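The complex is shown incomplete by one protein chain, all other protein chains being positioned as in the whole.
Then we have subunit A:
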C-alpha cells in the first residue's frame, strides 16, 4: 500500500510537470529564435552576401534549426513522459521523409542517359 502510494505520487508529479509545460519564457525564446532564424537567411540571400552552395547550405541549416526550435520550444518534445514514443514516431517519420526526398533527388540526378 505504501509502495503504491509512492508510485501514484510520483506519476502525479510527472502529470503536474506535463500539465504546466511551456512557460511564457520558453515561448518567447522560441519566438525570438525563430524570427532570427528566418531573418538571417533572408538578409544574406536577398543582399547576395552568399551565393551557390554556401547559400544553399545556410538556407537548409537555418530551416532545420528552425524545425528543432519549434519542436523543443513550441511542441514540447523534450518534456514528453518517460517512454518517449512521440520522439520515436518522429524519428521513424524523419527517416522515411529523408529516404523519399534524398532518394528521389539522387535517382533523378543520376538517371540521365549518356
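General observations
As a working rule, contacts are C-beta pairs under 8 Å (C-beta built on N, C-alpha and C of every residue); 3 or more make two chains touch, one makes a residue touch a chain; residues count from 1.
Assume contacts and distances are computed from a predicted model.
One chain of the complex is hidden; its UniProt record names it "Cytochrome bo(3) ubiquinol oxidase subunit 3", one of "Spore maturation protein", "NADH-ubiquinone oxidoreductase", "Cytochrome bo(3) ubiquinol oxidase subunit 3" or "3-isopropylmalate dehydratase small subunit". Considering the complete assembly, subunit A touches the hidden chain via residues 4-5, 7-9, 11-12, 15, 18-20, 22-24, 27, 30-31, 34-35, 38, 41-42, 45-46, 51, 55-56, 59-60, 62-63, 66-67, 70-71, 74-75, 81, 85-86, 89-90, 92-94, 96-98, 100-101, 103-105, 108.
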